[in-house]
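Of the protein chains in this complex, one is absent; all others appear in place.
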Amino acid sequence: MSAYQPPASTGGAGSSSQANPLAMPTGVIDERARFVEYTCGDCDSAVSLKRGEPIRCRNCGHRVLYKQRTNRMVQFEAR
Amino acid sequence: MSQPSQEERRRRKLLTIGDERVANTASNDLPSLFPGEDMDFNLHEFKKNFNVQFHTSSAHDSTFSLTGLDTSLANAFRRICISEIPTVAIEDVYIMQNNGVMQDEVLAQRLGLIPLKGSPSGLRWLRWYIKPSPDDPDAFVTPPSDHNVVVMKLNVKCEWREGGLQLAAKGETDPDKLYKNHAVYAKHLKYVPTGKQEEMFKDGPIEAVHPDILITKMRPGQELDLMVHAMKGIGADHAKFSPVATASYRLLPTIDITSPILSAEAKKFARCFPKGVIALAPVTTEQSRKDPALKDHEGELHAVVSDPMRDTVSRECLRHDEFKNKVKLGRVRDHFIFSVESTGQWESDELFLESVRLLKVKAQRVRRGLGELMK
């Protein structure tokens, strides 16, 4: 049995660069990418990052960031 | 044709309440029970015997007595009040954003239970919305439209107040001083009239009956953005559609003091009942002359029944040996003291009227179907 192979991720900071031609080498910022909003796990400030940017809060330097909930609509029955 | 005596009639009407049993509970005005007596249903007779007496009446709370009708009918009205009168309540919740601590499904359920109000004529004008059912895609459905769905929006964002952060740093913990919109109330639900609703709900827009129902709490950065569809439904389907907080009846209690209860005992007897049920009155000359048991007790206080309606029938008096053989408790079988408490969408007296109308509609429909069946 072969060891578990993590799926090739396009957004990950390049762990499987040979396998995935789209993956970025560490520290290279993709200028065309969109900003994604995160929330700092320590100071609660908003952090917007692009693909490839170091995962770090600009305000306090904390390295844990939370992704925000999407604005996608979800339907529920009120019962 | 035999006629029962006045006394016999009264005996038949009373349920007797002993310390450990209730007897004579079943209806006994049926012709099969007393052969030879005329007990046929006769509308004229019903009209003569049936009576309504109001006790209290406010917009959302009424009590009244119905006398001279059978339990089956009174119970039908009560049941219809609870489960078959339509009201409008929130049914579908479309959540765009909710990053507060309350889960989406919990929030949706809470929203559903908020009682709504609006122009009565508008609410009557609203039709049923029939949801498409997943197991039967061909079933009859009514698409959501202005005449069957009420749209409301809730969009609240919690933020720091001016200088709130500094206050918090100093140790202030009162959320009112620190944050804006940290509590979401039913009043934040905003009605969005669609199509003809603009006109129909002109004089009474849809809104929560009680503006200060707390829906959820939030902290800065948290936001609630959702849309709801409210529609008509009945209590049989879900309790949120029930128009009453309670619709109930009780039978009028009776207290018969069979032999006099005097002075100190009378005081103790009165304490066995809620306030106002038993009064203490001096024995009059006439009473002492007429009743041998009251002879030589003129002027002494004795217990008299003053307001049996206030009795809760706790049967406390039957626990004391001295009263056991002096009092008979009962209830009047055909005297229903109704209490109808509305949740706010309907006037409480209208609720009862509607329940009678609905029973009539039910009977008429079955009658129509039967006529068709017999053709």
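Every chain is named by a letter (A and B) in the order it is written, and numbering of its residues begins at 1.
What we mean here is this: a contact is a pair of C-beta atoms (placed from the backbone, for glycine too) under 8 Å apart; a residue touches a chain by one contact, two chains touch by 3 or more.
Throughout what follows, contacts and distances are computed from a predicted model.
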* **Chain not displayed: protein name in its UniProt record ("Ras-related protein Rab-39B", "Tectonic-1", "RBP11-like subunits of RNA polymerase" or "GTPase, similar to Ypt51p and Ypt53p and to mammalian rab5")** => "RBP11-like subunits of RNA polymerase"
* Touched by the hidden chain, restricted to displayed chains -> B
* To do: Determine which one of B:Y179, B:F323 or B:F352 touches the chain that has been left out.
  => B:F352
* Structure fact -> Of B:T25, B:N51, B:Q103 or B:T284, the residue that touches the missing chain is B:N51
* **Listed residues B:N75, B:Q103 or B:T312, member touching the removed chain** => B:N75
* Hidden-chain contact residue, picked from the options B:S121, B:Q166, B:T284 or B:Q364 -> B:Q364
* **Touching residue (missing chain; options B:F64, B:F201 or B:F273)** => B:F64
* Name every residue on chain B in touch with the hidden partner chain. => 1, 27, 29-32, 35-41, 43, 46-47, 50-54, 57, 64, 66, 69-70, 72-73, 75-77, 79-80, 84, 86, 91, 127-131, 142, 231, 233-234, 236-238, 349, 352-353, 356-374
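As a working rule, only the chains that are shown with their structure count from here on.
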* Asked: Residues of chain B touching chain A in their complex?
  -> 89-99, 104-105, 107-109, 111-113, 221, 225, 228, 238, 240
* **Touch list for chain A against partner chain B, complex** => 39, 44, 68-69, 71-79
